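With one protein chain removed, the remaining protein chains of the complex are shown where they sit.
And now, subunit A:
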Amino acid sequence: MLEKVLKGSPKYYMWLAFLGGIIGIGAITYLFQLQYGLGLTGMNRDVTWGFYIAQFTYLVGIAASAVMLVLPAYFHGYKQFKKIIIFGEFMAIGAVIMCMLFIVVDMGMPQRMLNVMLHPTLNSVMFYDMMVLIGYLCLNAIIGWKTLECERFQIAPPQWVKYLIYTSVIWAFSIHTVTAFLSQGLPGRHYWLTAVLAARFLASAFCAGPALLLLLLMVVKKIAKFEIGKEAIKTLTIIITYAMCLNVFLFLCEVFTAFYSNIPGHMHPLHYLFAGTEQGLPWVTYWMWIGAVLAIASLVLLIPTSLRENMKILPWALGMLVLATWIDKGLGLIIGGFAPSPFETWATYAPTVPELLISLGIFGVGAFVVSILWKIAIDVKKEAGTL
């Protein structure tokens, strides 16, 4: 099936070359970071995680979201999703690869990365995170490849693939739970120290991931000329809508707990993110309000059935949802965790240009991987007549 990568239209090659250029820029900038250190980023003594870890957190959710297609299809026998499952699985592969790269560029000593495996530390959540991410990557690669191969030869997938698929469903929940546990078990970080964080992560992942998938599929179906299936889109948007409602609800639970209890430590991060400080409004306040408005707007467009099923409005609603969740769970979550600092001062952070260029490079890698994998899937499915 790999040969499909090599046979494409000039547009396809131009797209890959464009991505290659972006990756190149990111890679060169990263060389500077390796040489100069993480001082090249906006991170500092009080805000020790920034844009990189924010993207990592968000993308783990994107990776986990493939389960929203797999679960209905394999646990409930919902056939409409079977056609597009492979796209979800292949997107998950791209997302996990980006997650890993974001962790690597965030490390001060990437050349010592294997220390995590050489000195396995079962009391560190990061050890588990590395394990579950590698596991999830393998699961999706094996399942995706094998099922596609079987589709090509028009035979039923072997039984063992089914067991792997069941495992991958539970695994998907676990990768995002473990990612939340990275933050939510830390004493003294009020914004993260909440049992509901893992649930929030899952809810936000299960709306943002399928929304991104659907958006990408809408673009690709125009280029590659195929139909996603009306029924599939309908069901997936209902899942997205419910998950987004749950996501917003859980966030509002946080707001209630913080402000009704009136405990300063719990109120401070939310106050900082949405109302700034005595000294004025940091940029992140505007950022968070954009996220809040987009979240509400996306729900307004998604909850009424008549609007949700309007194919002209849907891409906009999905786009707003993806942006809103990206703002909330990306930088919003990270900055909120570090403000206030352990000294009850307002620690500030803003990503720098090199930091953004390196991140862009990693997004380029993700897009490259997903492009190639989707190209294979589309070509194979077209040959087999299953698209």
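Brief remarks on what is shown
Everything below uses one rule, namely that contacts are C-beta pairs under 8 Å (C-beta built on N, C-alpha and C of every residue); 3 or more make two chains touch, one makes a residue touch a chain; residues count from 1.
Please note the rule applied: contacts and distances are computed from a predicted model.
The complex includes a chain that is not drawn, and of the options "ABC3 transporter permease C-terminal domain-containing protein", "Branched-chain amino acid transport system substrate-binding protein", "Cytochrome C550" or "4Fe-4S ferredoxin" the UniProt name matching it is "4Fe-4S ferredoxin". The chain that is not drawn here is touched, among residues A:10, A:77, A:188 or A:280, by A:188. Across A:44, A:174 or A:257, the residue that sits in touch with the chain not pictured is A:44.
Note on the undisplayed chain: of the listed residues A:174, A:257, A:277 or A:341, the one touching it is A:341.
Within the set A:125, A:138 or A:169, the residue that contacts the chain not displayed is A:125. Within the entire complex, the positions of subunit A that touch the omitted partner chain are 36-39, 43-46, 48-49, 103, 106-110, 112-113, 115-116, 118-127, 130, 182-183, 186-189, 337-338, 341-345.
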